[in-house]
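Every protein chain except one is present and positioned as in the full complex.
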Amino acid sequence: MKSLTEHLSFHTERRREFINITPRVETLVTNSRISEGICLINAMHITASVFVNDAESGLLQDFENWLEKLAPHEPLSNYRHNLTGEDNGDAHLKRTVMGREVVIAITDSRLDLGPWEQVFYGEFDGRRDKRVLVKIIGD
Amino acid sequence: MKSLTEHLSFHTERRREFINITPRVETLVTNSRISEGICLINAMHITASVFVNDAESGLLQDFENWLEKLAPHEPLSNYRHNLTGEDNGDAHLKRTVMGREVVIAITDSRLDLGPWEQVFYGEFDGRRDKRVLVKIIGD
Partner (left out) sequence: MKSLTEHLSFHTERRREFINITPRVETLVTNSRISEGICLINAMHITASVFVNDAESGLLQDFENWLEKLAPHEPLSNYRHNLTGEDNGDAHLKRTVMGREVVIAITDSRLDLGPWEQVFYGEFDGRRDKRVLVKIIGD
């Protein structure tokens, strides 16, 4: 069994952003020289997500609006977590809806994605250094 | 390390359906001749889900009602994604709640499921051809 462990780094300008990381993950799959296996891609921070969906700007705006409705950023006093001095209580909940990680098959040395599947990093408490872990195992 | 890659195909009659795919996945596990490993089962489309829950018809109706409350299909104008000409903005959100994929252990050549765990395909924008990927790796 072979394996590859790499990190992707992020530092967004805005509090919340969605970033398509598919090309960066594909490069790592190529570098791994693994032809059959799986690829785990997970946020290493608990206010960020990795998820798969469509690279369509209107949809990304829909996600943003919907998450703000399910777990509004304000009032900050809505969240006991913010009593610690943080203002990111909502970000922990938003990330939970979107998911921490995805696992993608590797077949014939490539990410085995459906026609519209793209891998996104979802930032909900940005403007600081964050990382995503990519772990590939297989043969 | 051995691996198996297979696809399940779907074309539902209705826009939204839940389909129990546990027997089909179990057959693939048997075919793989893998006794210890993991099985990844993921939707290849971004308006569909794979999830694990109880095969109880009332519960499936509860999921349907609840998802329609969290992300209603109408009005279509609620979703910027529908400006592309689609009418499935809600389906992308519903699938996000239910999840893209599940990873299930394989132990002693069988899916290592709890007593009530069943694997479902969740369709939120059906009446067209869709696929689920099953990837099994192990020894």
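Note that the chains take the letters A and B in the order they are written out, and that residue 1 is the start of every chain.
Just so we're on the same page, a residue touches a chain if its C-beta (ideal position, glycine included) is under 8 Å from a C-beta of that chain, and two chains touch if they have at least 3 such contacts.
Just so it is clear, the model here is predicted, and its values are computed rather than measured.
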{"item": "For chain A, residues in touch with the removed chain", "value": "1, 3, 5, 38, 40, 42-46, 70-71, 79-84, 89, 92-93, 96-97, 99-101, 103, 131, 133, 135, 137"}
{"item": "Residues from chain B at the interface with the omitted partner, ascending", "value": "1, 36-38, 51-54, 56, 58-59, 61-63, 66, 70, 97-99, 102-105, 107, 112-117, 137-139"}
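Going forward, only the chains that are shown with their structure count from here on.
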{"item": "Where chain A and chain B are represented by their mean Cα positions, the distance between them in whole Å", "value": "20"}
